[in-house]
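Only one protein chain is missing from this complex, and each of the others stays in its spot.
By written order: A and B. Residues from 1 in each chain.
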Amino acid sequence: MNLLYAFDLLGTAAFAASGAWAGIRRQMDLLGVLVLGVVTAIGGGTLRDILLGDTPPFCLQNDTYLYLSIVVAVVVFIFHRHFEHIAHPLLYLDAIGLGTFVVIGTQKAIYFGSSFIVAVTMGVMTATAGGVIRDMLSNRVPLILRREIYASPCIAGSALLYAGHMLGLNYAISAIAAVALVVVVRILAIRHNWALPRAKKN
Amino acid sequence: MNLLYAFDLLGTAAFAASGAWAGIRRQMDLLGVLVLGVVTAIGGGTLRDILLGDTPPFCLQNDTYLYLSIVVAVVVFIFHRHFEHIAHPLLYLDAIGLGTFVVIGTQKAIYFGSSFIVAVTMGVMTATAGGVIRDMLSNRVPLILRREIYASPCIAGSALLYAGHMLGLNYAISAIAAVALVVVVRILAIRHNWALPRAKKN
Partner (left out) sequence: MNLLYAFDLLGTAAFAASGAWAGIRRQMDLLGVLVLGVVTAIGGGTLRDILLGDTPPFCLQNDTYLYLSIVVAVVVFIFHRHFEHIAHPLLYLDAIGLGTFVVIGTQKAIYFGSSFIVAVTMGVMTATAGGVIRDMLSNRVPLILRREIYASPCIAGSALLYAGHMLGLNYAISAIAAVALVVVVRILAIRHNWALPRAKKN
């Protein structure tokens, strides 16, 4: 599916930009900005491939992902003073990347014969683990563990794709629907400041 | 060995509870509590399987571990105000989990033809790496690196099992003896506040 591949590259670029931007905010040097951009963009899919036993992972088989995230990170590094101008549109690209990564991860797990819980875990991990590694490298508690911003739309999209697979629906239609579901829920979550419950200590 | 599998599930539940509790103490949201519970319970065995090249790891082949740790983490999240009541019995379940994970990890490494040092490393890692990842995700220096609480009993149990293997002893007997050794040393260490030496800067 060429549309999914285009979305995949778009998401890779958006994730690389947000990772590079995190490096700049932490006052890292050029190498730190590069590493954070690359890790955010490809970390989730790489961890998925290691866990599924499909090594070398996708990013070592197709150079496009490494080159694309390096170039994006360098561009962000050079033009970081103007980054605020693209922060808002970036949220939309980021949501598309999130949905696409969920679909690719879930689909790959299904292809490897995974059960429901494993397929959803792999889908969510593909979309979110890069950001978790970025935050660990930045010496922060990963954002996703503290404030719900990503996981619910990812779980919904992944479950939808798995249901479509079980029902024998056309893959292209299921995939588009799952990406759209993630994007819509994600953007609504930003707009309305949705959050998961948090334990309160008494 | 059905007894070992029962102990394994018991240990998984105890580790998931302690991981979830760490998430609650860090004021994480529901997803953070889930992730910390799951990672603490299955992280060590997953890392072991990746290193031994046995992918997909155990937790992606048998759904029980994922479902069990998710359910336990959710229960801890809901009833966390009452957690103190189970903190003391949990220490004993935790010790059983520690011993069982050491035995399973060491045994698997032996099965894969590992030498003594590798088998002990894999045994200790199976039992402790989940907690290390939990602490890294919580942005803390892993507890095990600062204050001896886990490693010595694990090393002792793993070495005992390896010795039993080299001497050709019955596996079931060696395994039970190794689990018991870990549990006893661990509980004595808690009671008597044992600790490894620490370097003092002059």
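Note that a contact is a pair of C-beta atoms (placed from the backbone, for glycine too) under 8 Å apart; a residue touches a chain by one contact, two chains touch by 3 or more.
No experiment lies behind these values; they were computed from the predicted model shown.
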Report summary line: Among listed residues A:A14, A:M28, A:A41 or A:A199, the absent chain is touched only by A:M28
Requested in this report: Have a look at B:L3, B:A87 or B:V141 and name the one touching the chain we're not showing.
Outcome: B:V141
Query - Given A:N139, A:N170 or A:N193, the one touching the chain that is not displayed - result: A:N139
Requested in this report: Can you work out which residue in A:L3, A:L60 or A:A163 touches the chain that's missing from view?
Outcome: A:L60
Requested in this report: Name every residue on chain A in touch with the hidden partner chain.
Outcome: 23-33, 35-36, 46, 50, 55-57, 60, 63, 66-67, 70, 77, 80-81, 136-139
Report summary line: Missing-chain contacts on chain B, rising order, are 50-53, 112, 114-115, 117-118, 121, 132, 136, 139-142, 144-148, 151-152, 195-199, 201-202
